[in-house]
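Here's a slice of the assembly, chains where they normally sit.
Naming follows writing order (A, B, C and D), and every chain is counted from residue 1.
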Amino acid sequence: MNIKPLGDRVVIKKLEAEEKTKSGIVLPNTAKEKPQMAEVVAVGPTIANDEKKKEEIKVGDRVIFSKFAGTEVKLDGEEYTILKLNDILAVVE
Amino acid sequence: MNIKPLGDRVVIKKLEAEEKTKSGIVLPNTAKEKPQMAEVVAVGPTIANDEKKKEEIKVGDRVIFSKFAGTEVKLDGEEYTILKLNDILAVVE
Amino acid sequence: MNIKPLGDRVVIKKLEAEEKTKSGIVLPNTAKEKPQMAEVVAVGPTIANDEKKKEEIKVGDRVIFSKFAGTEVKLDGEEYTILKLNDILAVVE
Amino acid sequence: MNIKPLGDRVVIKKLEAEEKTKSGIVLPNTAKEKPQMAEVVAVGPTIANDEKKKEEIKVGDRVIFSKFAGTEVKLDGEEYTILKLNDILAVVE
């Protein structure tokens, strides 16, 4: 099964805490709007067809996003989040 | 009888829970804005006449949409929801 | 007497319940924003002069609209509603 | 004395109830946003200089407008209302 986000939306899969620690990122507990780390699973056509935007973010990227953004869905037993590109703050390499 | 949505609206028919399970999607009960799965019944002319938008979504597609979006109508004994394209999050194949 | 809506407004005349039943549409009682069915009596010049918009809606069309939209007026003993094109959700044929 | 509205504003003079009855319009008492009938006294330059807008409304037209829109002024003993073109719903002929 395949999920294709519409417009400038992105589908991400949240990384577990241990993965975050391994990658060297620790997110503070006290921040009012806690950022989270995730991996990009799919990008919408508005991103894929935009020369500049598709350079900024692509499938497989590890990203920091706003915790309260987006909608969570469960697909084939896996949990994903669908959000707008604008709710993704940065790519971490 | 035929229903033609105006502008960038879409008419969808919600899928029953069992259909969702068969298709492998399970939606969480606790999400604040619960997404739902549905089948596209009709798309408005703004979508049908836009080369890019009509590639993104078409009649028969299975889509995930925001639960609280749109207006419900009953037509010839069937229930439909009319919403804006922007309230549809993703197409699932 | 003649009523000419300004801009992108539309004048509609609500259909009685029995008419709705005959046409096969039954509207739910519980919906928070109950849609209603009506017949288009006049369209504003922004619609009449727009090639695309005038194909979407014209005098005589039966439409579903948002219940709380628009302003009601009584003209020559008949009740009409004046609303924006954007508050009309779909045309039913 | 002469009053010239700025921009897309219109100056109107409300019609008395008896005039409304004579013209066949009766406005409901219960509507939350009661429409009213008036005669156009002056239109602003944005309307007068726009080929399309000046066809829609001109001095002398009888119009229906939103009751709570606009500002009332008394000029040479006469009461007028200054409002935006967008607050005028329709012209009645």
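The criterion applied here is as follows: contacts are C-beta pairs under 8 Å (C-beta built on N, C-alpha and C of every residue); 3 or more make two chains touch, one makes a residue touch a chain.
Only a predicted model underlies this, so the values are computations on that prediction, with no experimental measurement involved.
S.K.: We see 4 chains here; how many are in the full complex?
M.R.: Taking the 4 displayed chains as part of the assembly, the whole thing totals 7 copies.
Methods note: only the chains that are shown with their structure count from here on.
S.K.: For chain A and chain D, let me know how many angstrom lie between their CA-based centres, rounded off.
M.R.: 53
S.K.: Just the number, please: Cα centre separation of chain C and chain D in whole Å.
M.R.: So the centre of chain C lies 24 Å away from the centre of chain D.
S.K.: Where the centres are mean C-alpha positions, what is the separation of chain B from chain D, in Å?
M.R.: Averaging C-alpha atoms per chain gives centres 42 Å apart.
S.K.: What positions in chain B touch 2 or more of the other chains?
M.R.: Residues of chain B touching two or more partner chains: there are none.
S.K.: Can you check the complex and tell me which residues of chain B touch chain A?
M.R.: Going through chain B, the ones touching chain A are 23-28, 31, 33, 35, 52, 55-57, 64, 66, 85-86, 88-93.
S.K.: Which of the residues in chain B end up touching chain C in this complex?
M.R.: 1-7, 9, 11, 44-45, 49, 71-77, 79, 82
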